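One structure is given here, and the rest of the page talks about it.
With one protein chain removed, the remaining protein chains of the complex are shown where they sit.
Letters A, B and C mark the chains as written, and numbering starts fresh at 1 in each.
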Amino acid sequence: MVIAMRKGCPKSQVAKVLAAIREFGLEPRIISSDPRTVLAVVENMSRARAEEIADSLRDMAGVEEISSFDQSWKLVGRYFRGEPTVIEIGGLRVGGPEVAVFAGPCAVENRENFQETARAVAKAGAGGLRGGAFKPRTSPYSFRGLGEEGLKIMAEAREITGLPIMTEVLTANEVELVARYADVLQIGTRNMQNFALLEAAGETDRPVLLKRGMMATIKELLLSAEYILARGNWQVMLCERGIRTFETETRNTLDLSAVPLLKQYSHLPVVVDPSHAAGKRELVPALAAAAVAAGADGLLIEVHPNPDQALSDGRQSLDLPGFAGMMRNLAGVASAVGRTVREATP
Amino acid sequence: MVIAMRKGCPKSQVAKVLAAIREFGLEPRIISSDPRTVLAVVENMSRARAEEIADSLRDMAGVEEISSFDQSWKLVGRYFRGEPTVIEIGGLRVGGPEVAVFAGPCAVENRENFQETARAVAKAGAGGLRGGAFKPRTSPYSFRGLGEEGLKIMAEAREITGLPIMTEVLTANEVELVARYADVLQIGTRNMQNFALLEAAGETDRPVLLKRGMMATIKELLLSAEYILARGNWQVMLCERGIRTFETETRNTLDLSAVPLLKQYSHLPVVVDPSHAAGKRELVPALAAAAVAAGADGLLIEVHPNPDQALSDGRQSLDLPGFAGMMRNLAGVASAVGRTVREATP
Amino acid sequence: MVIAMRKGCPKSQVAKVLAAIREFGLEPRIISSDPRTVLAVVENMSRARAEEIADSLRDMAGVEEISSFDQSWKLVGRYFRGEPTVIEIGGLRVGGPEVAVFAGPCAVENRENFQETARAVAKAGAGGLRGGAFKPRTSPYSFRGLGEEGLKIMAEAREITGLPIMTEVLTANEVELVARYADVLQIGTRNMQNFALLEAAGETDRPVLLKRGMMATIKELLLSAEYILARGNWQVMLCERGIRTFETETRNTLDLSAVPLLKQYSHLPVVVDPSHAAGKRELVPALAAAAVAAGADGLLIEVHPNPDQALSDGRQSLDLPGFAGMMRNLAGVASAVGRTVREATP
Partner (left out) sequence: MVIAMRKGCPKSQVAKVLAAIREFGLEPRIISSDPRTVLAVVENMSRARAEEIADSLRDMAGVEEISSFDQSWKLVGRYFRGEPTVIEIGGLRVGGPEVAVFAGPCAVENRENFQETARAVAKAGAGGLRGGAFKPRTSPYSFRGLGEEGLKIMAEAREITGLPIMTEVLTANEVELVARYADVLQIGTRNMQNFALLEAAGETDRPVLLKRGMMATIKELLLSAEYILARGNWQVMLCERGIRTFETETRNTLDLSAVPLLKQYSHLPVVVDPSHAAGKRELVPALAAAAVAAGADGLLIEVHPNPDQALSDGRQSLDLPGFAGMMRNLAGVASAVGRTVREATP
């Protein structure tokens, strides 16, 4: 149960509500005190009991709203923070005027390859580098990434380009290791409801990019983000990357309605990954432009110097000139919706 | 079975293939002779028999490709016509540089209301008027539209504004009636596989807007369009309007990947209906901008002077100032992708 | 708007409600008078106006419930008829203790073939024959059936076997023709919301098998059936045949939850078509048994004497011994749930 107090209600009213909760034998938890005080009761109880308690609290002075936890998110909501959250990652700000473009290969394959990609995308206007060192794979026998070696390669590329790096972390146990190297922790689509991982990420000071599960509703994505915020880490980017439908022409169906919806419900920045959704590189530039036009705060783009030789997801990776071309085209669309993308350096 | 001959192959080769087909006791059908000759055999036969015949034709001079009908479309494909099809509707050209915007209420409710809307959207830059006179309704008891009276109201609005009108036709029997008034026949999502209706529309000289079934694949949409072209009407606009998924925040999930995919596979123009997909008016401007950025040749936008009083679909209709605002914002996005939208008249 | 009067309320109360409706300038329609009187108002009006009228009627004597048409079905509901509907088709009763099994090929291909199948399935315990004479096809070039010739072949097989015949009708215009030959009109998955066809079928005296759209909800299926009942034909069988999902191992996902749900909501019999759902013949016997265990009143099974030579859907057709084997296995399951299947004749 969440009890939201009226903005600016006197502390004495809050105190009375706290006391009333304790009289029910429950321990209230203050989950927010600004801009308004919000209390939570997390003890387990039957629905009937919960309703009885809610009924008795609802009439107390200062109480504005009581809601069930299952039905709604709290900290991620516009309700709690009216201003959009801007996340600073090195020199990059996600959620401000610049559309932040993270680019790189699906998997980090080797040093040369990654450095070549990093230099090229940096030159073309990328704001961050992405790459997979720990890869989740449907089959136990597929290539699972270079592990810590991959993280080191990414960190070197950060030195060279000055761009922050984002990479996926697969388990709660590996959060500490990955956070030692990475500027942004990526939580992938298969792990959107890996709650132990969400909480571990919530206890770091690293920004988190949380991908929507390929079968998850908008509401479930927000509730998963809530897990991270509830542990004290408010630097979360929500990422739309396609959902599963009956259509087989694309790998997943990119749900761009999610962009305005998420921005309406939440103060968190919204990033779009057209590469995984489309699964075909020739669709990526059009979908990237559409995402920016829809209001996305950032993009994740798979880029590989030689896509046909890629160890994974080559079919959906742009090559280096393809990425540079896409960036040039994005500038106009971004400008038309009051945003910018970083310019290419000559 | 479809037998595509090589471009420019001599007529004598075509004649030999025709003769060979007749020797199998079948009657070949010439379904296209420009830019290349394409023959079809439509008699029913077992798969084994079809393969036997295909094998024997495949080696004949001039034969380029033989394919099963079930597996592919023909006339709608880029294969048949490399140049994009541009459809002329009064002064409006769909498939050219202008992004054609059709606007109007879900249902035509009465003369005053429709004229008010028509004048306002024309002023704001719409290129065509849309409205429903015959409405398909899930429940037999819901309002089904004004029928021919609605068509007359639309025709009057055409006189006033000079804009062409688009309206839905529900059955093959009503095609003639609707075609008497309307400039564009709309075939709705529930009728995408109403083959009798497709064929009846294919025998008119009216441009057709064919909406994707809410459960239909890209490939099925193209095959439904093929029904219309096969009857001789090549003026077909393909319309993405959202597909059914598990997500319940939107009425349907707008599949913008369909835009670049359809344009890659087909020469036909592609139109997007963000209103029906979103089901919530506040999402429409962002999705309309995204559609234009993705390469759409046109938009269908629901507009109502007083959405909360609308007889149907008010929740997703923009009001008149909302539509004008959307049009202003689209101009920049259209320009960024090398297109235009019609300017508002002062 | 639907106004349901209390069971047994005096006629004078009904008369007063009718008068009150007319005072609003509307023409009430009596859609049922037994077991209770139910009135409908079908004029179009805004939501606000509808609420105003409903509010004023709600307090009148004898009025039990007022509901919006969009939100609910009426005639198909348990609410209107507590007893399950049993449909008599020749000697076959659908909705009674016998699980009615309709068997036959996807398409009627020729006389010999169909008669061979009809004799064999009749011997194995089928209660009806099915076959397609008019076939809806995704591609305009595919085999579309033998048309009236196919209907004649089916009618001959009825003479030989004594079993009633069921076949699909594609358009409102063809209802009369098909009804001249067929005992049951089948409305296919692509036509579930072809409202003109539903109404035409509702005006015949032929039982109708209405297939669920592959993208339709349970509620939409019931509302489509309502179209038929509202025209006076109460002999409707609802048919679950699989819905579209992301899974590609089966052609569609058979939704057996629909069986108990439909029987809970409606008095109409429920039939299951495992052949089209599975798309693979080896799954059919298990799914047929599951359907019977779930409470299905009937089955549609595709059978072909030589499935690998079938003109359509051979992959999902049982051969003749396969069908006989399936029937033997169904007997025990049917008996376990208090039902029977017809025994094979020696």
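Keep this in mind: a residue touches a chain if its C-beta (ideal position, glycine included) is under 8 Å from a C-beta of that chain, and two chains touch if they have at least 3 such contacts.
Remember, predicted model here, so these are calculated numbers, not experimental data.
Peer 1: Of the listed residues C:E247, C:D308 or C:E343, which contacts the missing chain in the full complex?
Peer 2: C:E247
Peer 1: Which one touches the absent chain: A:R158, A:R244 or A:H267?
Peer 2: A:R244
Peer 1: List the residues of chain B that touch the chain left out of this view.
Peer 2: The missing chain touches chain B at positions 244-246, 248.
Peer 1: Go through chain C and note every residue touching the omitted chain.
Peer 2: Within chain C, the residues touching the omitted chain are 215, 217-219, 243-250, 253-257, 259-261, 264, 277-278, 282-283, 286-287, 289-295, 329, 332-333, 335-337.
Peer 1: Identify the residues of chain A touching the omitted chain, counting contacts across the whole complex.
Peer 2: That gives, for chain A, the contact residues 2, 40, 42, 44-48, 69-70, 73-74, 109, 136-143, 170-173, 190-191, 193-196, 199, 213-215, 220, 223-224, 226-227, 230, 244, 308-311, 314.
Assume only the chains that are shown with their structure count from here on.
Peer 1: So what's the Cα centroid distance for chain A and chain C, whole Å?
Peer 2: Chain centroid spacing, chain A to chain C, equals 47 Å.
Peer 1: Please set out, as single numbers or ranges, the residues of chain C touching at least two other chains.
Peer 2: 244, in rising order.
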